[in-house]
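Pasting a structure below so you can have a look.
This part shows chain A:
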Amino acid sequence: MTPPLEWYLLFSAALFTIGLVGVLVRRHVLVIFMSVELMLNACNVALVAFGRHLDTLTGQNFVVFVVTVAAAEAAVGLGIILSLARHKDTVDVGEMDILKQ
Partner candidate 1 sequence: MPPVVYPSVNLFAISSIIALVVTVLVVLMLAVAAPRVRGAIYAAITLAGIGTALALAVAQSGSAPVSTFSGSWRSDTLSLFLTFVILTSGILAVLISDSWLRLHNVGQAEFYTVLLCSLVGMITVVSATDLMTLFVGIELMSVPTYLLTGFAKHEQRSNEGAMKYFLLGAFSSAILLYGFTWAFGLSGSTNLARIGEFTANGGGEARAAFLLAILLIIAGLSFKVAAVPFHMWTPDAYQGAPTVVTAYMSVSVKAAGFGALVRLMTEAFPGMYREWGIVLVVLSVLTMLLGNVVAIVQDDVKRMLAYSSVGHTGFMLVGLAVWTPENRLAVASVLFYAFAYVFANLGAFGVLAWMENHGGGTTLDHMNGLFGRAPAAAGALSIFLLGLMGFPLTVGLPAKIFLVQATIEADYLWLGIVLVLLSALAAVFYLRVMFRMFMYEPRYALASPSQPLMVIGLVASVVGTVGLGVFFSPVWEYAQRAAGA
Partner candidate 2 sequence: MYGDNALGIPILTIVTLLPLVGALLVALLPKNAANAIRWTAIAIAGIDMLLMLVVLFSYDSAGAGFQLVDRFRWAQGLGLEYYLGVDGIAVLLYFLTSLLSLVAVVYSFSFVNHRLKEYYASLLVLETGMLGVFVALDLSLFYVFFELTLIPMALLIGVWGHGRKLYSAMKFFLYTFAGSLVMLAAIVSVYVQASGRPGGATLNYVDLIQLAPNWSYGFQTWMFWGFFFAFAVKMPLFPFHTWLPDAHVDAPTAGSIILAGVLLKMGGYGFLRWLIPLSPEASVNFAVVPLALSVVAILYGAYITLVQRDLKKLIAYSSVASMGFTVLGIFTFTQQGVQGAILQMVSHGLISGALFLGVGVIYERLHTREIARMGGIANLMGVFTALFVVLSLANLGLPGMSAFVAEILVTLAAFRVQWWLAVPVYAYIIVSAAYMLWMVARVFYLGKPQEYHEMPPMKIWQEAVPLVGLALLSVLMGVWATPFLETMEPAVSALLDYLPVAPDTGTALLP
């Protein structure tokens, strides 16, 4: 049959971890956000794989909402980036440091 559920889950875990590390090591605001998308994608893979394994479409339904949420977040994120760009033309989160301590 198809590859076992565990394979998918391991793949999902790896993808999730890569995304997570991406958030930690990158300073470009968009790359960070893409890393988050990567994490969401990892979830999607797991959701679909679980659903497939358990013969339920609930996982796929969940993915639909995840994608919707991702779209909404993207819109909001870009809105915030643009409004920030008015003050500081940068995509470097390292330069966003007037708020600290």
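FYI, a contact is a pair of C-beta atoms (placed from the backbone, for glycine too) under 8 Å apart; a residue touches a chain by one contact, two chains touch by 3 or more; residues count from 1.
Basis for inclusion: all candidates are chains of the complex that A comes from, given by their letters.
For clarity, every value in this text was computed on a predicted model and none was experimentally measured.
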Result, touching chain for chain A in the complex among 1 or 2
1
Interfacial residue positions of chain A with respect to candidate 1 in the complex
9, 12, 16, 19-20, 23, 29, 32-33, 36, 39-40, 42-43, 46-47, 49-50, 53-54, 56, 58-59, 61-62, 65-66, 68-69, 72-73, 76-77, 79-81, 83-84, 86-88, 93, 96, 98-100
